[in-house]
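One structure follows; several queries about it will come next.
Shown here: the complex without one of its protein chains, the others still in place.
Right, chain A next:
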Amino acid sequence: MSSDATPGAPAAGRDLMSGAEPAVGSGKADPILRADGVRRSFGGLTAVDVDHLEVQRGTITALIGPNGAGKSTLFNVLTGFDRADAGEWTFQGRKFNGLAGHKVAQRGMVRTFQLTKALTRLTVLENMLLAAPGQRGERFFGAFGRWMWTGQEAANRERALELLARFKLDAKKDDIAGSLSGGQRKLLEMARSLMVEPAMVMLDEPMAGVNPALVQSLLEHITSLRDEGTTVLFVEHDMDVIMGISDWIVVLAQGQVIAEGRPADIRSNQQVIDAYLGAHHDEPDAGGAGDEGDRKEGQP
């Protein structure tokens, strides 16, 4: 298997996938998310039409597909930011369809947005602190009782600074988020989503606009996140990133799942090649990480 040759292959996550068939809608050993018949159309256009999808707990799953495939729409629907026309889905065994966006996040499924949503007139640190869950000072009357929440606030601040350091944003902590660059905003949004302590993070193109040197350390961070037990579902276009880090890949095209499998399965899947990857990826040794020629493949 060529995937074994990938440097830094995330062994733990792939072991969890060992029982899963590389087929559309295949069952997973211990799915954290299970979706059935999820549909969303805009007028005549069916943006999402997923019959069955399971995401294995404790793995990094990539959601890939051409522009307009419905990846972001699927994220929106699953996280309560858009209404599905039909479909049911459960997260950690609880029914999630029809749940409001903030409740989805409170129950452990936190997403980021493709177009970053930094809270521009708050400082970077305030952005982080805002995300901390279960704050006593967040209630209207609780706000007046400072003694009740200053301890909690200090603990949150410590955690926020740790995360900011990992994302190389600690020097910027007192700047307003509006002064950050596009890539820095991506980093902030990712760090902020982790402040919520989610069971699963859903990252919509987290690497877009982030410089290559930082991408490497971000990937390491995502891997360690997975190793600590967080499930990661992410949308990405960079094939090196996807092949290098994913335990499982789901391919979406025109709203439907057209393939699922380990990176090696996807790389050799004729349907995926036709719909998304292009012929180049078919060549046996063209898929290795660091192959510069392939970097932008798959992006029109």
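One rule holds in what follows: a residue touches a chain if its C-beta (ideal position, glycine included) is under 8 Å from a C-beta of that chain, and two chains touch if they have at least 3 such contacts; residues count from 1.
Keep this in mind: contacts and distances are computed from a predicted model.
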- The complex's invisible chain, by UniProt name, from "NADH-quinone oxidoreductase subunit E", "Fumarate reductase subunit C", "Branched-chain amino acid ABC transporter permease" or "Carbon-monoxide dehydrogenase medium subunit": "Branched-chain amino acid ABC transporter permease"
- Among A:Leu161, A:Ile176 or A:Ile273, which one is in touch with the chain left out? A:Ile176
- Message: Out of A:Gly25, A:Gly68, A:Pro133 or A:Gly209, which residue would touch the omitted chain in the full complex?
- Response: A:Pro133
- Query: Of A:Ile32, A:Val110 or A:Ile258, which one is in contact with the hidden chain?
  - Reply: A:Val110
- Task: Could I get the residues of chain A that touch the absent chain, sorted low to high?
- Result: 79, 81, 100-103, 105-106, 110-113, 117-122, 126-127, 129-131, 133, 135-140, 142-144, 146, 149, 153, 176, 178-179, 192-193, 195-196
